[in-house]
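What follows is a set of notes on a single structure, which appears directly below.
With one protein chain held back, the other chains of the complex are shown just where they sit.
Right, chain A next:
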Amino acid sequence: MSEQSAPGADGSGRPSGRLLEVDDLRVEFRTRDGVAKVINGVTYHVDAGETLAVLGESGSGKSVTAQTIMGILDTPPGFVTGGQVRFHGKDMLAMSAEQRRRIRGEGIAMIFQDSLSALNPVFTVGFQIAEQFRIRRGMSRADAKKRAIEMLDQVKIPNAKGRYSNYPHQFSGGMRQRAMIAMSLALDPEVLIADEPTTALDVTVQAQIMDLLGELQRERQMGMILITHDLGVVADVADRIAVMYAGRIVEEADVYDLYAKPAHPYTLGLLNSIPRMDEKGQELRTIKGLPPNLMNIPPGCPFNPRCPMAQPVCREKLPPLLQVGRSRASACHFAEELVNRD
């Protein structure tokens, strides 16, 4: 399947000059109850200065992909069973733990959803940021503290100097997320993975944090992978979108194309089910049914039991992610029909 995958990824293995590429990644979770196939051939890439949004519902595999890229997948139960994650063309999954450690933080950094559990409660926020400068950059305590305060200042934490010696619980949710951003950007990474960075925050604070992320990304020309389920946030910041369903990318497209005309019935269903401020009083168009059990993914297209367009072929043949038009790919047998309808 990898030879006919997403646009941009050429399965031939020659260096394509991409910053970060995930190529036909497969991950399964081996549990007492059976094997859950969580990621079933995910391919995407991100370049410098670009924002790729990975959109999906719970259990679609979006966070597990990120954990695999970072090398923080819980093993066991999680096992990588195939595929590559290439950073500057080199497969990270084949690297030694030491080599990977060097990439973490400086090459690729990550922000987590729940800042309260991601920060260590028994160390001050400042210490946790300064630690990186001491260990990775060999700075003295005093220098590291100075740099950490600069970082807190950059993420617009008021009174950064005073806040340096606060503990995580003394910060509000928004402030903690800022501190997390400061921490992940401390070593100037080339790629930032933001896993639901604003899901736990209120809308007004969410707007502040997304602004800050956008600003820092532009300044540093970072590649960003934004993992989210929020179609509103995606529309505001993404350049490209990869939609995931049951451990696969079902559609990848430029943000404008995707919202204007989705090329996969799942994307269409998602877009239809958001209550829009401008369409009140009508019944919401829903996607019927539930996402599949990952231990028992239906044969053919995994979306077929919920799909309003499903045909016999969908129950038999798994649709590969194929290019449709110039800037998009869809894993639907009827992608052309979807895009060409009016």
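Things worth noting here:
The rule we apply is simple: a contact is a pair of C-beta atoms (placed from the backbone, for glycine too) under 8 Å apart; a residue touches a chain by one contact, two chains touch by 3 or more; residues count from 1.
Please note the rule applied: contacts and distances are computed from a predicted model.
Between the names "YeeE/YedE family protein", "Dipeptide ABC transporter ATP-binding protein", "Oxidoreductase" or "Cytochrome ubiquinol oxidase subunit I", the one given in UniProt for the chain missing from this structure view is "Dipeptide ABC transporter ATP-binding protein". Contact with the chain not shown here comes from a single listed residue; of A:113, A:128, A:206 or A:304, that residue is A:206. When the whole complex is considered, the residue among A:95, A:231 or A:310 that touches the unshown chain is A:231.
Chain A meets the missing chain through residues 57-58, 158, 172-175, 202-208, 210-211, 229-238, 255-256, 259-260, 269-271, 273-281, 283-288, 290.
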